[in-house]
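Missing here: one protein chain of the complex. Every other protein chain is in place.
After this line comes chain A, so read on.
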């Protein structure tokens, strides 16, 4: 039907596949996201560390450069699990900043403009809608976390040779999994916040609060009770334990405190209190619990119309 006819006509062409329909949402959302200059700037800044890491990998394998710099980079910063763990930690911190900027309006804007009925009256389920919104966050965060991480890994493998690759093949899974756990957690958490708070600034503030307030509170708990179990309250400390676990660098005992008891008979007695991190499975359980709560909140809030019972 031509434009000039101005008539109503049925559509008789092809349809795109039903399974990929939810991907329409991130396509449109990302177009809006990259209209913000601030976000584009931060997005570019996110690639500074990967660039530095790539240069370090290159220096490791370039004898001329090493001679020129007169620094033994190989000893100073070995390319091993801890190198990639640091990479994941730095990039995931940037990912959090990106999430704070991108995610809050994703659902809240639809809720405040009553757009959910428009989405959900189409062949799109509530789960697909949330998946579409999650895909926006997941795509962006993937670009700054595991994708550059794996690229650097393969760059290192190409320079170090097959022996190194076979010896460190397990790290592919570690880089990917550690990033994905954080990405999924951030996506769910930010969307849950977005579905509850209609104001973007408040939602961003709430996300920052969720990150920093429990961390501070966890430290208070640790110092008051001479323990490390306060880390379970802190999102950052919990995820760091999981990352260490995935990279095979997790140690339960991270320190000890020397105590002193004054006994009238035996004089002074010293004792050591081992500071034990919570077991890894507890950290996984906490993260899984947070994700489950977020899914439950999203299931409650993402509805075409809220029914007040």
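One rule holds in what follows: contacts are C-beta pairs under 8 Å (C-beta built on N, C-alpha and C of every residue); 3 or more make two chains touch, one makes a residue touch a chain; residues count from 1.
As a working rule, contacts and distances are computed from a predicted model.
Peer 1: What is the missing chain called in its UniProt entry, if the choices are "Efflux ABC transporter, ATP-binding protein", "Phosphate transport system permease protein PstA", "Multicomponent Na+:H+ antiporter subunit D" or "Glycine--tRNA ligase alpha subunit"?
Peer 2: Of "Efflux ABC transporter, ATP-binding protein", "Phosphate transport system permease protein PstA", "Multicomponent Na+:H+ antiporter subunit D" or "Glycine--tRNA ligase alpha subunit", the absent chain's UniProt record names it "Efflux ABC transporter, ATP-binding protein".
Peer 1: Pick from A:10, A:38 or A:67: which residue touches the chain that isn't shown?
Peer 2: A:10
Peer 1: Determine which one of A:115, A:151 or A:257 touches the chain that has been left out.
Peer 2: A:115
Peer 1: Just to verify: which one of A:77, A:172 or A:304 makes contact with the chain not shown?
Peer 2: A:304
Peer 1: Pick out the residues on chain A that sit against the missing chain.
Peer 2: Residues of chain A in touch with the missing chain: 1, 3-4, 6-16, 18, 21, 24-25, 28, 32, 109-110, 112-115, 117-125, 303-305, 307-309.
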